[in-house]
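The complex appears here minus one protein chain, its other protein chains still in place.
And now, chain A:
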Amino acid sequence: MSSCVLEEESFHRCCQLLLQQSQQLGDGWSWEPVQGSQEGYLRKTALRSVAIDPRPVRDQAGSSSDCGQEEEQSAPVASADADTIRSDAEDEDDEDEGVCAACDGGSQVLQYEYHVLFSCSYRTPVLYFRASTLEGRSLSLEEVWGSVHPNFRVRLQSSPLSTVTQQEHPLLGQPFFMLHPCRTEEFMRPVLQAAQDQHRPVNYVLTWLSVVGPVVGLDVPLQYSTQLHPAASVCMDPADDGPG
């Protein structure tokens, strides 16, 4: 059976492809190199109009270590994909209009900054992000949870994406929020397996981003998939498990 891990080299290749497409689509991704090394990360900033939901969200601390085994297994990939890849994604300025319409509370414009890094421990991409008001005040973990759409919140609690925690950005040393990667391989496996079986090209980073991004307001336009150029885009690795 093939392994569904991502090697650092392929991560870079996937990122390059994503950047090429991003340039064509003009949706603002860039590559930020880390001084004095080969490493770096994908970066994008976006303004989001977010409905502020005053209801308390969840016990942020108690469950945050539980990216654990005992949580029930749902099938988030298919459902999340279907619900969250928005057909009106080309309309960038209006991307959150659906969210606003769904809520009665007030809304607020927030500045979001998204980083995609490679985790060499889990050998997966990891999404880091931070959010601030236009006046520059950083959002707390509770506020970030509050800005996740209620429909997502409910689903998150029973899915492998269930963990948003505050963590140190491993390249910048600053506090960021992070979607925990420890179950990424698990939910990516069926997608990659299917693509491989059908000899369909797949960009690991792009596919992964389309699943985890919408949770925190980061939409991946459908054109990424419709414009995917088959010849250049197989970014999956054969198994590399080394000794053992």
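Rule of thumb we're sticking to: a residue touches a chain if its C-beta (ideal position, glycine included) is under 8 Å from a C-beta of that chain, and two chains touch if they have at least 3 such contacts; residues count from 1.
Operating definition for what follows: contacts and distances are computed from a predicted model.
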### Summary
Among "Peptidase S26 domain-containing protein", "Dynactin subunit 4", "Autophagy protein 5" or "DNA polymerase epsilon subunit 3", UniProt's protein name for the complex chain that is not shown is "Autophagy protein 5"
### Query
Which of A:49, A:111, A:165 or A:196 sits in contact with the chain that's absent?
A:165
### Task
Would you indicate which residue among A:19, A:47 or A:141 is in contact with the undisplayed chain?
A:141
### Query
So that we can see where the missing chain sits, which residues of chain A does it touch?
34-36, 61-62, 64-65, 67-70, 120-122, 138, 140-141, 165-168, 170-175, 180, 182, 242-244
